[in-house]
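Missing here is one protein chain; the remaining ones are kept as they sit in the complex.
Chain naming follows the written order as A, B, C, D, E and F, and within any one chain the residues start at number 1.
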Amino acid sequence: MAEKPLDLIHGSLEKNVLVELRGNRVFRGILKGYDQHLNLVMANTEELADDEVFRKIGYIVIRGANVVYLAPRSL
Amino acid sequence: MAEKPLDLIHGSLEKNVLVELRGNRVFRGILKGYDQHLNLVMANTEELADDEVFRKIGYIVIRGANVVYLAPRSL
Amino acid sequence: MAEKPLDLIHGSLEKNVLVELRGNRVFRGILKGYDQHLNLVMANTEELADDEVFRKIGYIVIRGANVVYLAPRSL
Amino acid sequence: MAEKPLDLIHGSLEKNVLVELRGNRVFRGILKGYDQHLNLVMANTEELADDEVFRKIGYIVIRGANVVYLAPRSL
Amino acid sequence: MAEKPLDLIHGSLEKNVLVELRGNRVFRGILKGYDQHLNLVMANTEELADDEVFRKIGYIVIRGANVVYLAPRSL
Amino acid sequence: MAEKPLDLIHGSLEKNVLVELRGNRVFRGILKGYDQHLNLVMANTEELADDEVFRKIGYIVIRGANVVYLAPRSL
Partner (left out) sequence: MAEKPLDLIHGSLEKNVLVELRGNRVFRGILKGYDQHLNLVMANTEELADDEVFRKIGYIVIRGANVVYLAPRSL
């Protein structure tokens, strides 16, 4: 059976996710919410560069149009 | 329970927010309003560069299509 | 209470506004009209560079898709 | 009273207009028609560079998505 | 009276047209069809560079989203 | 009579087509299917550079938003 993209996102609520945005930017945090446009709410968000944290942002709403991919992350 | 992106934005009304726009531009101000396109109204808006204020803009309507993320900011 | 983006724009009619477009272009003029796409009508429009007027355009319709932000301007 | 963007365009029919397109391209001609997408019909169209005519194109349909602004032009 | 953009395109059927696409590409050919998205069908299509033919493509469907302008061409 | 863009595409089913995508990329293959968004299914797809095959991809679904043009190709 096919898994719907929004179902995978729903199943990632309260878990760590890695989100890549256009322009090769990578954010890591806990997924707290989303909507059908792939707008995302994340907590404890950190921006990464070369897999290292270089900035702490905290609570954040990301506009879905900027998302390249979202990956649940066991960390 | 999932938190809706627009609910986090609604909960940020009258608070300080940091908004990043395409082209690595960062605005800080008090969120005064929004709509479902993520168009934003902000007061006391300042544009930042390297976390320093380099321009004061004041009242502003930002077109949602330019928004990368919005972060409530305790400051 | 939240202020709707289009309400701030409506409240700026007949006033000086600063409009930034994609590509770091800045126009200043008197807001004469708008629609829900953020298409704008402005009079006495001038294009600025480094806060100096470098071109007078006069009456103009700006296509909303190019707008980054609009700021009412007391000048 | 607010002036609707399409009304200014309608009022420019049969008059000289200056149209700037994305990529800093400027066309001048007589506005002959338009639709709600800001697709434009122009006659006697010339492309300008540094305010000089460098190419005559004649009748033309411009796709609205490329328009940055339209300015009626008394010339 | 205003002339509708799609009417000018309709009136160009079976005639030579010049079509400029994003990226400064110019195609010339006989317009054979179109739809409301400005998708175009052209026959005997040639790509031009500096007003010279440098490539013959023949029958072609152009996706409207790439079109900057279309000009009927008496040649 | 005008020829509809989707009709030309429909008439190209099971034939060789050349498809150019944004970024000056050229694919050649046998058109197996399409939809109204110009998403395309192609078989025996090869990517070309300077009219030479430099990569074989085989079966492929191309997202319509990337298409610049499609040309039926007698080869």
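Couple of notes before you dig in:
Convention: contacts are C-beta pairs under 8 Å (C-beta built on N, C-alpha and C of every residue); 3 or more make two chains touch, one makes a residue touch a chain.
Only a predicted model underlies this, so the values are computations on that prediction, with no experimental measurement involved.
Residues 2-9, 38, 64-65, 67-72 of chain A touch the missing chain (whole complex, contact as defined above).
The set of chain F residues touching the chain not shown comprises 10, 13, 21, 32-35, 39-41, 45, 57-63, 65-66.
Here, only the chains that are shown with their structure count from here on.
With steps allowed only between chains in touch, the distance from chain D over to chain F comes to 2. Of all residue numbers used where chain A meets chain B, under half belong to both copies. The two sides are thus made of different residues. Using the average of C-alpha coordinates as each chain's centre, F ends up farthest from chain C. A straight line joining the Cα centres of chain C and chain D is 19 Å long.
Annotation: 43 Å between the Cα-based centres of chain B and chain F.
In chain D, the positions touching at least two other chains are 65.
A linear topology is adopted by the chain contact network, the touching chains following one after another without closure.
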